[in-house]
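With one protein chain held back, the other chains of the complex are shown just where they sit.
When the chains are written out, they are named A and B in that same order, and each has its own residue count from 1.
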Amino acid sequence: MSSAVSDSAPPLVTEAETRVAVATQRQLIWWRFKRHRLAVISAGIVLAFYVVAAFADFIAYAEPFDTEAARSYIPPQPIHWFDADGNFRPQVYALKGKRDPRTFKLAYAPDPSDPRDLVLFGHGYRYDLFGLIPTDRHLLGLANGRPQDAIFLLGTDQLGRDVFSRLVLATRTSLTIGLVGVTLSLALGVLLGGMSGLQGGWLDTVIQRVIEILRSVPTIPLWMGLAAAVPASWSPQRVYFAITIIISLIGWTELARVVRGRFLALREEDFITAAELAGASRMRIIFRHMVPSFLSHIIAAVSLALPAMIISETTLSFLGLGLRPPAISWGVMLQDAQNLQTLGLAPWLLFAAVPVIVVILAFNFLGDGLRDAADPYG
Amino acid sequence: MAEPILSVRDLHTHFFPNEGVVRAVDGTSFDLFPGRTLGIVGESGCGKSVTARSILRIVERPGRIVSGEIILRRADGRTVDLVKLASDGAEMRAIRGGEIGLVFQEPMSSLSAFHTVGNQLIEAIRLHSTLSKRAARTRAIELLALVGIPRPAQRVDAYSFELSGGLRQRVMIALALAAEPRILIADEPTTALDVTTQAQILELIRRLQQERGLAVILITHDMGVIAEMTDDVVVMYLGHEVEKGPVDAIFHAPRHPYTRALLRSIPSVLAAPLSRLATIAGSIPHPYARPPGCPFHPRCPDAIGGVCERSFPLEVAIGERHDVACHLYTAGAEAVA
Partner (left out) sequence: MSATPQVLDVRGLRKFYPIHRGLLGRLVGQVRAVDGVSFTIERGETLSLVGESGCGKTTTARCILRAIAPSEGDIRFRTGSGAEIDVAQLGRKELRPLRRQMQMIFQDPFSSLNPRMTIAEIIGEPLLVNGIGDVRTRNARVSELLDLVHLPGAYLNRFPHAFSGGQRQRIGIARALALNPSLIVADEPVSALDVSVQAQIVNLMLELQDRLGIAYLFVAHDLSVVKHVSHRVAVMYVGKIVEVAPTSALFDAPRHPYTEALLSAVPVPDPRLRAKRIVLEGDVADPSDPPPGCAFHPRCRYATEQCRQETPALEEVSPGHWVRCIRAQELTLRGVAVAGEGSPPS
């Protein structure tokens, strides 16, 4: 007696269970991801950083190239939230010069008797928001006066440039180099990794050996060699692109291996055979069956490759081989903090290391979370 | 009947993952006697493997034994309740391997790929004895010969991947017997093997049992293996014991509707060609969606409305050492302790 009623699925009685049943793979991955609190927080942090990068000029308040000897090496100045009478009135102190009686040197320091009111959306230097809209509004400003004369959230460097504003602008540069570099690596990695995994044979062998050779060369000397080949006469923008390309040329290997591995594994899956037997074309099998299958792995690999890019650029610039002043990046800023003298005089210059650490950690946790969500059945 | 060497009483082992509680074993009781083979049979999710792991106290997190007793009678007559022992304590470790040996289903993943077969045997032997390395090696070669591995003196230095599936399983059995246990638990020992190799391994287990008076628990989903190898059978469904008794009674006088349906639905080489199989309506429910009352009631052709979905039936005796947990039989019968 054959069964008139088919064997039932896991009883899809409740709403929640029906949701699971019709959930696409993407939704399942998202739900799994949401459970990793650390990864979700890290995603938020990364997002915050990119928002800062997008609104860099808006969040900065002092013109990054505005040097002023009077403001050299000023320590970070806190915002005073309450005035002398106890009212909520954010203020900072303006600078005042004072001659030291013994050395007769003129030194500038914030003067508590000259408080200035802080305002939101104050005026500052001119810039183009998103490169399109000319404006001079910034997040922070003074009720009257130029912001860079009184606001020193993270102090100034030797040339009197405000560290906070430079840091914010450096964030933009460092984070976008990461993006451009990863896109290039992704393209190379998917292409070469795909060919390697799908075709197999001698092509696979050749590509794999190239990857192994590239990975076995010590990175820093390699970068140094390549970066030294960049002519000093190039403009900062050209140097920027050259550096990006240099970093990507090495970064693609990791992604290529991930992609190749996934293709190799997928080739053996029964549902691929079934699609072939049904008469599906090669293209359809690759793009409809295989690619969606490893997209989540690619995303995870990319989010782990980004921090590597950022570190590469930071390292190169720190060594003086990457971006050079007047370009601003985290690495360039850290270069200022290289010698002991400076560290003794102005330890706040080291603060540039903090966003590097935070963003790298955040990317790593995010990437781990994505990878765990994509595996094991993804 | 002699005293049982192992008694499981009302064992409850539950798992507590994030999604909910899985009552993997929900009230199993049985006795194991020396020299006899007990078969535990059921389909996926019935809890047979978890029962074996509970006895050996190797249930992985997030599972644990919630209640029940597992009483082992040791060689000197003393009894000890395994549930009360610390799972990683010295006494339990001595019992694991020393009193109770376990043969797993997948020999490839249960044997270390990095050690020779001999090394693993020697380790097992020395864990439970005071033999020197040399003496242990001699004993290891003896064990390999005992389980029928040809050229044991050479094979003792082989790695597991150099051996075929059947030989690996023999090594697993040798490992399980290395410390001379009195009980052998075999969890689906032949499922991954070819049928002729399966015959060899089952033959080996039977011979070893006769030679050493082992008490054997054989866990499988294959009713044919149960019929061939066991003296007593426990039938499980979704963590519950639905019927238990002597093998002949289970096959020729089954009482529980699940047992009867299961027996009718198994294919057999004795059937007429191209004959249809009797099926059980529906399918095994998801562990998180266990039906209330008797777990089999949604699929049961004899379900009593208003009764079967309300409460789980008590186990009652319906024959000599033959118990069944079904509302069809509880009316007026004595409950089994």
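As a working rule, a residue touches a chain if its C-beta (ideal position, glycine included) is under 8 Å from a C-beta of that chain, and two chains touch if they have at least 3 such contacts.
Keep in mind it's a predicted model, so treat the numbers as computed, not measured.
K.L.:
When the whole complex is taken into account, which chains on show are touched by the absent chain?
P.N.:
Computed over the complete complex, the missing chain touches A, B.
K.L.:
Decide which residue listed in B:22, B:55, B:215 or B:284 touches the omitted chain of the complex.
P.N.:
B:284
K.L.:
Specify the residue from the set A:89, A:123, A:137 or A:289 that touches the hidden chain.
P.N.:
Touching the chain that is not displayed is residue A:289.
K.L.:
Please identify which residue in B:156, B:223, B:236 or B:308 touches the non-displayed chain.
P.N.:
Residue touching the absent chain, from the options given: B:223.
K.L.:
With the full complex in mind, choose from B:122, B:247 or B:308 the residue touching the hidden chain.
P.N.:
Only one listed residue reaches the unshown chain, and that is B:247.
K.L.:
Among A:120, A:274 or A:354, which residue is in touch with the absent chain?
P.N.:
Here the residue in touch with the unshown chain is A:274.
K.L.:
Considering the whole complex, not just the chains shown, which residues of chain B touch the missing one?
P.N.:
43-44, 164-167, 194-200, 202-203, 221-229, 247-248, 251-252, 260-280, 283-284
K.L.:
Spell out the interface residues on chain A facing the chain that's missing from view.
P.N.:
The list for chain A reads 2-10, 12, 20-25, 28, 269-271, 273-281, 284, 289, 292-293, 377-378.
Convention: only the chains that are shown with their structure count from here on.
K.L.:
Which integer distance in Å separates the CA centroid of chain A from that of chain B?
P.N.:
55
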